[in-house]
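Notes to accompany the following structure.
Only one protein chain is missing; all other protein chains are in place.
When the chains are written out, they are named A, B and C in that same order, and each has its own residue count from 1.
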Amino acid sequence: MTHVQSMLATHPRASSVSNMQALTACIEACFECAQVCTSCADACLGEGGHLAHLVRCIRLNLDCADVCSATGRVLSRLTEPTSSVLKSQLEACQAACKACGDECEMHARDMDMKHCAVCMESCRRCEAACQALLSSMAA
Amino acid sequence: MTHVQSMLATHPRASSVSNMQALTACIEACFECAQVCTSCADACLGEGGHLAHLVRCIRLNLDCADVCSATGRVLSRLTEPTSSVLKSQLEACQAACKACGDECEMHARDMDMKHCAVCMESCRRCEAACQALLSSMAA
Amino acid sequence: MTHVQSMLATHPRASSVSNMQALTACIEACFECAQVCTSCADACLGEGGHLAHLVRCIRLNLDCADVCSATGRVLSRLTEPTSSVLKSQLEACQAACKACGDECEMHARDMDMKHCAVCMESCRRCEAACQALLSSMAA
Partner (left out) sequence: MTHVQSMLATHPRASSVSNMQALTACIEACFECAQVCTSCADACLGEGGHLAHLVRCIRLNLDCADVCSATGRVLSRLTEPTSSVLKSQLEACQAACKACGDECEMHARDMDMKHCAVCMESCRRCEAACQALLSSMAA
């Protein structure tokens, strides 16, 4: 069991959650993406001669780290949930991951930036996890 | 000048911002609301015999603090903005402030919780500032 | 490879890091502990009749989540590090994890709070990882 799974399994309100698998995956993806984007912003900042081409990437990395951190925290709470808050934050997280993932994909492909390739994968995974959780909430 | 105004006025990309007044107000409202909601969650937690009635309020305070913090950071960045990220995060912030403001309003009115009255005002102000900024972006 | 390892391995300044194993473990522990403490605060909040006994635990969970989040972000940056900042934040993280771990241990033992047992383990692991990283930096 991951630590996210252990915490959800021991939570007194766990039985109220109908989509535990999608929720677990999304919390894990948000915390992972927050770390990866923080690290990618800093890796871009350390790229010396390429730095001028990575300004937009750094900015989107920082936004995505902040949005994923907030989303991961909101999702980690099961007590007295409010669906308007959860849904709109999940949509914001999807948008941030999409924008950052697209930018990183470009640098991974055109400039062979390997940290951007790792970051793109985390962003894509988090975007998909948000979409899957949103779908399970609509159902 | 507030510190938010001083930073925006000295930013190299300031001339690209067409709605500076709405942006300034929204950044200030987000950081204020993040502090106020963090404090209201803790004030509720210290309410002794009333605590059981404040569980939903604490949860919404914590969500609103996290969402406002992320929104205030994203808005503080002027370099290479992406409107899909800004707009969806502003909508999430509106939703979090609406839910928290409604809950605090109830406790301010029915239980005379004075910290909830202060928090309600910050949430209403931040919700309105997000709405005004969104309107100015659509224009 | 974990995502933290992948990001560190592709970072342009990776070769400047002499204690990569301790750094990796500490970043992973900080992000884990931030999630676990956020979740434990919310689990405590959902404990109904036991809530009054968990006020101090919730407060320490929230502090520990905030301190671990900040520490995990600072540690994720390899570009132009400043050792006074790193060391003092690691010491603060140790203190927050110690206080939260001690409180959770008590509730795990005396009230059989299973989320506190999981949280205690994350806090102990993070405290030890901070200590190990500090030791490797002094060397």
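One rule holds for everything that comes next: a contact is a pair of C-beta atoms (placed from the backbone, for glycine too) under 8 Å apart; a residue touches a chain by one contact, two chains touch by 3 or more.
All values derive from a computational prediction rather than experimental measurement.
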If the hidden chain were put back, which of B:A34, B:C97 or B:A129 would touch it? B:A34
Sort through A:V4, A:C30, A:L45 or A:L133 and give me the one touching the missing partner chain. A:L45
Touching residues (missing chain, whole complex) on subunit C: 55-56, 59-60, 62-63, 66-67, 69-70, 73-74, 77, 79-82, 84-85, 87-89, 91-92, 94-96, 98-99
Residues of subunit B in contact with the chain that isn't shown? 3-4, 6-8, 10-13, 27, 31-32, 34-36, 38-40, 42-43, 45-48, 65, 69, 72-73, 76-80, 114-115, 117-119, 122
Subunit A, residues in touch with the chain not shown (by the definition above): 41-42, 45-46, 48, 51-52, 55, 58-59, 62
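Just so we're on the same page, only the chains that are shown with their structure count from here on.
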With centres defined as the mean C-alpha position, give me the subunit A-subunit B separation in Å. 21
Need the CA-centroid distance for the pair subunit B / subunit C, whole Å please. 27
Quick check: what residues of subunit B touch more than one other chain, meaning two or more? 55, 59, 62
